[in-house]
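See below for the structure under consideration.
The complex is shown incomplete by one protein chain, all other protein chains being positioned as in the whole.
Chains: A, B and C, in written order; residue numbering restarts at 1 for each.
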Amino acid sequence: MSGNGHQPTEGGPSVGVPAEGGPSVGVPAEGEIRIGVYVCHCGSNIAGVVDVVEVARWAGEALKDRGVVIAREYRFMCSSPGQDLITDDIRDLGLNRIVVAACSPHLHENTFRNATARAGLNPYLCELVSIREQDSWVHTDKAAATAKAKAILSGGVERVRRNTPLDAIIVDINAATLVVGGGIAGIQAALEIADAGFHVYLVEKDASIGGHMAQFDKTFPTLDCAACILTPRMVSAGTHPNVTLLTWSEVTHVDGYVGNFTATILKKARYVDESLCTGCGVCSEKCPKNVIDEVYEAGLGYRKAIYTPFDQAVPRTPVIDRQNCTYFEKGTCKACEKFCESNAIRFDQQDEEITINIGNIILATGYEIFDARRIAQYGYGRLPNVFTSLEFERLSNSAGPTNGRIVLRDGVTEPKTVGVIHCVGSRDRNFNNYCSAICCMQSLKFAHLVKEHTGATVYNFYIDMRTVAKSYDEFYQRVMEEGTLFVRGKPAEVTEAGRLPGEEGKLIVQVEDTLAGRQRRIPVDMVVLSVGLQPRADAKELATRFGISCSSDGWAIEKHPKLDPVATMTEGVFIAGCVSGPKDIPSSVAQGAAAAARVLGRIQMKQMNLEPIKASVHADNCSGCRICNTMCPYNAISFQVAAGVSSINAAMCQGCGTCVAACPAGAIAGTGFSDEQVLAQIEGLLKVGADGTPLKRSAFPEAHHEPIEEAVRA
Amino acid sequence: MSTQAPVAPAPAEGTAPATTFEPVIIGFTCNWCSYRAADLAGTARTKYPPNVRLIRLMCSGRLDPTFVLKAFSEGADAVMVSGCHPGECHYIEQNYKALRRFQLLRRTIESLGIEPQRLQLVWASAAEGVRLAGEIARVTEEVRALGPLGWPVGNLVDIDDVDLDAAWQATGGDAGGPPPAPGGVNPDHAAETAQ
Amino acid sequence: MERITIDPVTRLEGHGKIEIFLDPDGEVANAYFQIPELRGFERFCVGRPVEEMPTLTNRICGVCPEAHHMASAKAADAVYHVDPPRTAKLLRELLYSAFYVTDHTTHFYALGGPDFIVGPDAPPAERNILGVLAKVGMEVGGQVIQARKQGHNVIEMIGGRKIHPATAVPGGMTHGITEEQRAEIERIGRWSIEFAQFSLGIFDKMVLGNDAYKEMILSDGYTHRTYYMGLVDPNNKGNFYDGRVSIMSPDGERVGTYAPAEYRDWIAEHVEPWTYLKFPYLKKVGWKGLVDGADSGVYCATPLSRLNVAEGMATPLAQAAYERFYDTLAPKPESGGKRLVHHRLATHWARLIELLYAAEHMVELATDPEITSPNIRTVPTEKPTEGVGTVEAPRGTLTHHYWTDERGVLTAVNLLVGTTNNYAPMAMSIKKAAQSLIHKGVVVHQGLLNRVEMAFRLYDPCFGCATHSFPGEMPLQVAIRNSDGEVIEVLSQNC
Partner (left out) sequence: MSPTAGSTGGANATKPKLAIFGAASCGGCDVAIVNIHEHIVDVANAFEIVLWPTVMDGKYSDIETMADGEITITLVSGSMRTDETVHLSKLLRRKSKFMVAFGSCASEGCIPGLANLSSRKQIIDTAFSTTSTDNPDGIRPIWECEVPEGILHLPEFEPVLRTLDQVVEVDYTIPGCPPESNQIWAALEAVVKALNGTGPLPPKGSVLGAGDSTVCDECARKRDVKKINRFVRIQQVAGFDPEICLLEQGLPCNGPATRNGCGALCPAVSAPCIGCYGAAEGVIDYGARLMSAYASVVEATTPEEIDKVLDGIPDPVGQFYRFSLANSLLRSGRSAWQNDGE
C-alpha cells in the first residue's frame, strides 16, 4: 500500500511533465542544466511513511528553477521498467543530470549509474539520495518524514548541479605477487597462484615456513597428524618453480599502488650459504652449544646454536643464532665449519636488502598466543605444572621434546588428573573481549589426547561450548563419551595451597560449577590453559607499512566483514588467515585460497579501473607551504622541490579527501566530493524547514533610517 | 506502514506538542562507518528524530570547517560530525585530523557566540546503528533545549533599483559590464569561483 | 533660524561637518564641528593578545601608523614589565624620526605651504602642491617626493613595511638592521638635515619676509591662549618617542610634568551627544566649554605646543632655530616665566623646526655604535598586568593604555589619540573664524572658506586617529542655505 492512498500510475509520468517553456525533447542548450528526479516508493517501504507522490509533485514545481525538468515517482525504481524511465527521459528530454531518491547508495548507486551510462550520460552525473534507510525506515511521523524527504531531495538536486563527468583511472597489473607469512594460509595462497602459473614471493620471518601448524601434533576434529598434511604443502612451496621462498626475511618497506608495488625485503644473515648447504644437519649435531628453544619447542626443549627449527623444516638450510654461537661470542669454536662437507658456513655473511616489484600483496602474518602470565591467579610461570596449550601441543607431539609422552615438568611423572581451562584471555573484559574461536575444539582435542596417552581423568572447565563447524560437535560428543568431565564455570584460581584431604601436592582448581550451582575445589596434577589468540605485537606497524587499517585490538580490518572478507580498503592488498581475527585451519586455508583467487582475478584483468574519487593539486594555486605533505597515509603526496609545489599520485590516492580539506590555499581539488558539491548540498538540505515549508530566515540588522536629505544633496 | 513493528521504542519524535521548536541539524557522515551505521539503523528500523539531515563524505578527514560554518550560515541550528572510532579509520588515521579540526573549530565558534553543543562529534562504527540513532536523539534534544540559532541570511547584495545594464547603454558602454568569469559565472553559488 | 552647513567634500566619507547657526540678527549664534564616524577599537581590541596590538592599532590611522605602532609597543612592554634592550629602543626611535621627516615634509609642502607660499588669497586652483612648485621651482618638488620616498624606505628597512610597520613587539623588535642599511639611513639623515634647513629658508624668505603674512600670523583671529602639552626629556627638551608629559599654562607657567602612566590624574574626556569624538581637557582646570584662557581646561598638543612646553631642542641646529622662533614671535616671557607663542599659524614654522630636529636626531641614532647590535629582544619573565605607552604623534600626545589577564589577553583598552587633543581648540578656531566673518547674515564666502580651512590645517588634523576613521587631511565645502534650508550657493576647495 502506498502513502496517503495515492495509487502510483505504473510506468507513466505522473507529475511534473516536461516544464513548460523548456524544450520537451532534444539536446540541452549550452550550459543548461536539465535534471530528472525519480522518487521511489520501494513498495510501501518508502511510500508507507513518506508521501512520495507529494515529494515528486513538489520537486517538479518548487525545484523547477533549479533545473528540474521532470519529476516522477515509481513503485520500484531499481526494477528494469524503473531504470527505463531514466534512460528514456535522458534520451527524450535531453536530461544531463539525474537524481534518484530511493535507498542507500551502498545498495543501488551502481544500478542507477549504469542505467545513466546506458543512455549515454556520464554515470557520475547521477546521484542517489537515501529516503529509505535515512527517512521512511527510521521515522514514524509522516509529515516530518515527507518534509525531510524534500530536504534530502533538494540537497541531491543542488549537489548534482555541481557534479562533473568523471572517467575511471586505468592502471596495469604486474603479475607477480608478494605473500607475507609462511603459515598454512600464506602457503595455500602462494601455491594457488604459483600453480596458476604466476610468480610468487613468499616471505617468512622465521627460518622455516610452516607457522603454528607445524608445532601441532594432531588437528581437530579429524585428529590427522598436522605434520603429515602440512609437510607436503611446505615442500611443494619450497620447490615450486614459480615460488621464490624468502625465509629468515622481513618486508621493511612498501611503495606504490595496486598493480605496481615495490617492496623492500631484509634478508637476515643465516651465516650459511644456501646454494651450497645440503641440509645434511651434521653442523647441528656437532655444534657444542645447547640453547633452550623458545620458539618452536615453546621453551620445553633444546636446540643448537646452529639449527633448523624442526626436522621437516623448509628450507632445510640451518641458521646460526648469533647471540648464542660460541664463535660469535668468543671468536673460537667453528665446529660447524670444520665438519661441513660442502663448506657452506659463512661467518662473514651480511644482512642483505632485496627489492621486488609486484602487483598485489597478500598478508597472512597470523597471530600470537595470549601470554598466560597476565592472569596471575592461574599461576602460569609460578606453578610448574600449569602449561599453556602450545606447550601441551609440544608435549603431546611424538616429534616433541618428550617424544609424545605427556608428563609433568619433572619430565617423568605422568599426570593422574588433568584440568583443561577454556577461554584463557578470551571473552574476558580484562583482556580480550572476543572469542578466540579455536580454544573449545583444541581443549577437546587435549582431553582426548590425555585420555589416549595417559588414561588420566580430565576436567574441562568451560563457559560455553562452541563447536560450530563440520564434525565439531560430533567430536565433542565423542570426547564426552570417552569420559572427560565437563564443568561449566570459569575457574577463579589455580593454587597449590591444599587444605582438604587429598589436596596436598596437587593443584587445586577453584571454580563455581554453574550447573551444579556450587563452589568446587578440584585437585589435579596438571593444568592446561587453553590460551586465546591475539594479534601480533607489531600488528599496528605492519598495518601502517602496508597501508591497511586495523581495529583497536590490532586485527586487520576487512574491506567488508561479510561481503569482502579477504580484501582491505587499500586496493591490491589482501588478507588471509588469522591476521584479521582468530580462525581454525580450514578457514585459514579457505581464506588463503580466496585471497589467491582475488589476486588471480586481478592478474587476469591485466588492467584495472580505479574509482575516480581522487584529489589533485592545482599547481598555480599551490604555494608549496607543505601543510598537505603529512596528510596522506598512503604517501600519495610528494613535494616537487624544483617546482616548489606539492603533487598527488592519482593511483596511490585513495580519495579520502583529507588533504583537500587541509589545503589552506584551496589548491587541492577532490573529485566526487568537491567543495562545490558539498556546499551546494548543504544549501539544498537547508532550503526546506522541519515542517516542509521554506526554512525561515532573518536578515542582518541595518541602520534604521536612510540618511537625511541634505546629506544626500549638499 | 513498514511491515514490521518497530524494534526499538520510538524516542521523543512525534510525542512532542506541535508548538515545540524543531531544530534542523546537518550531519556529516563517513562513507565507511557512520553512514553505514545510518543504513544499519534503517535496516533495523531503529527510530530516531527526523531533525538530522545527513551528508556523506568519504571520510571524516574530508570535513572542511568551511562546511560547518556554511551550514550555520545557511540556517542550521546545529552540526553533527561523525566518523569511525579513533584507531579504526578506514583511511588509517584521518579521523584524528578530523578530531583536531573539530576541537579548534569548536573553540572558534564559541568565541563567536555559538554554544559548543551546537557542534558535536560522534564516533560510530558501521555496526553501531543503534548507537548512532541514540546519539542523533541526544543531540536533537540538546539542541531543542538550546532553542533556535537562526543565523541571519548573508550575501544579499542590495543594489537598490539600479539597472546597471541601462547605465552601461546610457554611456555607450558595451552591454553586460565586465566579461564573465572564465567557465561562466554561476550566479547561485559563491563557491563556483573556486579554481 | 538660518543655518550654514560647511560640508566637507569628504562628507562622502562621512568625515566631519561644520554647522553654523545664525541668530535672528544674522550674527553667529553657534558653530558645531561634528565628527560623524566611530570604529570602536576600545571595544574590539578586548580579547586580543597584547602582542598583536602594535599591528592592530596601526589600522587606527594609515597616515601615522608608526605613532600607534610605537605607543602600542611601549604599552605592551609595560604590560609585561619588560625593558627592551637599548638597541631595540634606538631602532624604534630611528624609525620614528624618519617618519617625522616624511610626515612634516608632506604637511608643509602639500598642505600648509600653499597658504603662505602661493598666498591665502590666490585662487583655490593654484593653492596646492603644484602651485607651490610653480612658486619655488620644480626641483624642490623632486626633493619633496624624494624626502617622502626616502623616509618610507627607512620605515620599511626597520619596520618591514612602508605603511603599517610590523616589527615592534613586547620586549623589543623582531629584527635589526645591517651595516649597509645603517649607512644608507645615515646618508638619508644627513640629506634630510639639509632639506630641513632649506625648507626653513623658504619659510624665512617667503613668509617672514612678507609683512602681510607676518601680520596675519600675529593677528588675533589666529590666536588662542590655551594650555599646551608635550613630551619632554629629563632636561625638558622636546622628545617624540619617550619622556614625561609636561603641561604649560597660557601664562608660561609649568603646571606640571607627569609620567605617562599618571595621565588619568591630568586628563579627562568630555562627551557631547552631537559628535562621535570626545573632547579631552585638563582635569585639574576643568571643562568650561569651548573657551580659551587659563580658566578653561582646553589645551592643545601640536608642534607649537611642543615648542611651548620645551626649554629647547635636543639638537644644535634645531636649538638655534628654536631660539630664532621665539626671538621673532615672543621676544619677552609670559608672566609665568616661559616665552610662549600663542599664534596658531606659527605652528607651520614650529613644524619645520621639528623637521630639522627629527633629521638631526636620525643621524645621531644612525651613528650610534649599538644601532646594528643583534641584541634587540628581552623575553618577558613577569606576569602581564597593565601598561601605558605614550609617544608624541605629529598631531599630538598619543597614549595607549592596556589591561590584560594572566595570559596577556586584553581585558580593557583606553586610547587617547593625537588629534583628539586638539578637537576643542579646532572647534574654537572655527567658531572664531565664523564670528569674525559673518555679520548681519552677510557671509564673506571665499574669506570664510580660507579662514576656516587655514584654521583647520595648521592643526594638521588627522581624524583617522581621532575617530579611528578620519583619514588624512580635510577638504572643505561650504553650503549656504536660505532659511528654508535650500542650497543657494556652494563653494568648495581643498585644504
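Methods note: a residue touches a chain if its C-beta (ideal position, glycine included) is under 8 Å from a C-beta of that chain, and two chains touch if they have at least 3 such contacts.
Here the structure is a predicted model, which means the values were calculated and not measured.
In the full assembly, the chain not pictured is in contact with A, B, C, by the touch criterion defined above.
Considering A:Cys622, A:Ala636 or A:Cys653, the position touching the chain not shown turns out to be A:Cys622 (whole complex). For the chain left out of this panel, the touching residue among B:Lys47, B:Lys97 or B:Arg131 is B:Lys97. Residue positions on chain A in contact with the hidden chain: 620-627, 629-631, 639, 644, 658, 661-667, 675, 679, 700-708, 710-714, in rising order. Residues of chain C that touch the chain left out of view are 1, 3, 7-14, 19, 21, 29-30, 32, 34, 36-44, 46-49, 51-52, 55-56, 59-63, 65, 76, 80, 124-125, 128-130, 145, 148-149, 152, 156, 159-164, 166-167, 169-171, 174-175, 263-264, 267-276, 278, 280, 283, 287, 376-377, 379-380, 401, 407-409, 412-416, 462, 464, 468-473, 475, 477, 490, 492-494. One chain is missing from the display, and on chain B it is touched by residues 64-66, 68-70, 72-73, 86, 96-97, 99-101, 103-105, 107-108, 111-114, 151-152, 154-160, 162, 164, 166-168, 170-171, 173, 177-182, 185, 190-191, 193-195.
Note that only the chains that are shown with their structure count from here on.
One inter-chain figure worth recording: chain B and chain C are separated by 53 Å, centre to centre, where each centre is the mean of the chain's CA atoms. Between the CA-based centres of chain A and chain B the separation comes to 31 Å, rounded to the whole angstrom. Distance between chain centres (mean CA atoms), chain A to chain C: 74 Å. Counting partners per residue, chain A has no residue that reaches two or more other chains.
By the touch rule above, chain B contacts chain A in their complex via residues 1-3, 6, 10, 13-14, 22-24, 26, 32, 35-36, 38-39, 41-43, 45-51, 53-59, 61-67, 70-71, 74-76, 85-94, 97, 101, 133, 150, 152-154, 156, 184, 189, 191-192, 194-195. Residues of chain A that touch chain B in their complex: 31, 44-45, 48-49, 104-106, 130, 132-141, 144-145, 147-148, 151-152, 155, 162, 543-544, 547-549, 551-552, 557, 569, 613, 618, 621, 631, 633, 654-658, 660-662, 666, 669-670, 672-673, 675-676, 678-683, 685-686, 689-691, 695, 697-701.
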